[in-house]
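Just one protein chain is left out here, and the rest sit where they should.
== subunit A ==
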């Protein structure tokens, strides 16, 4: 049995639940035989991938849904063997180049070359190009992005690229200008509630409106998370009650306890303990920017207006450095140290 998120994913552009206007435009885009490279961006859980899969179905028919998994092997110039997981159909291939870290350039160049060099055998009635889907383009190294730019031009006749990113601010302008950029905004809370209601109806369940609203609020306008939350709620307690607990992701709880640690004591020793917690979060793969945002959100709740402003501005400064730097932990730790200093000063002043 599969999750609701996967089970009830719309398969047709016209059956999408929101952004319907955009969907019709996408449909007309592929009805002409050709389309440019695409750069689809938007926050996590907004439905980027769903739209792309619908697009592919529109292009190639149901053949694009027959997926298979395959591990591909590449060799870097320094003779290191790397392997990467791909999912492909006869018409497209999808890959997360960031899985291989700093070797992403090799993957992009070799993969696109492989795909682009093999022409479609059965060209009767089919499109004469294949599609390569690259995930998390904004996390690619600069090297890889420049390589991508070159390959985009070179193989434009035999393959189309669809790039997926969360934000285009870290995609180099050269790529942005070569693609048709499509923004997929996060669904509103009302839209999420509607989707939850319709999914529950399909499952034969009855979802109280209040609970639906609350799940939508907790989900941070992330539809995937909302659906997972809803299913988890069902698993915990059914029939639903409107005041039942909505489980939150465990890393959020973890960040909350870390923030409580910071507030409990401001000393180098405590900072050392906080650092261990941060290491744990990072090693388990929670993206550093989400740690940053989570911490800030928790910490400012205990501040007055002046401090809030100060803390937020420092958070912005360190977060920016983190994006440009190499080691995320340095910057998160510097932010925590800064907050400790500010908070300690505040507490000492109020005691006097």
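The rule is short, and it goes like this: a contact is a pair of C-beta atoms (placed from the backbone, for glycine too) under 8 Å apart; a residue touches a chain by one contact, two chains touch by 3 or more; residues count from 1.
Everything below uses one rule, namely that contacts and distances are computed from a predicted model.
Of "Cell cycle checkpoint protein RAD17 isoform X1", "Proteasome subunit alpha type-3", "Mediator of RNA polymerase II transcription subunit 18" or "Large ribosomal subunit protein bL19m", only "Cell cycle checkpoint protein RAD17 isoform X1" is the UniProt protein name of the chain excluded from the display.
The chain not shown here is touched by just one of A:146, A:275 or A:308, and that residue is A:275. The residue touching the chain not shown here, chosen from A:55, A:95 or A:132, is A:95. Contact with the omitted chain, checked across A:135, A:151 or A:193, is made by A:135. Within the full complex, the residue among A:87, A:172, A:205 or A:307 touching the omitted chain is A:87. The omitted chain makes contact with subunit A at the following residues, 1-3, 6, 44-45, 67-69, 85-87, 94-96, 99, 135-136, 222, 224-225, 228-229, 231-232, 235-236, 247-251, 266-269, 271-272, 275, 279, 282-287, 290, 318, 321, 324-327, 329-331, 333-334, 336-338, 340-341, 344-345.
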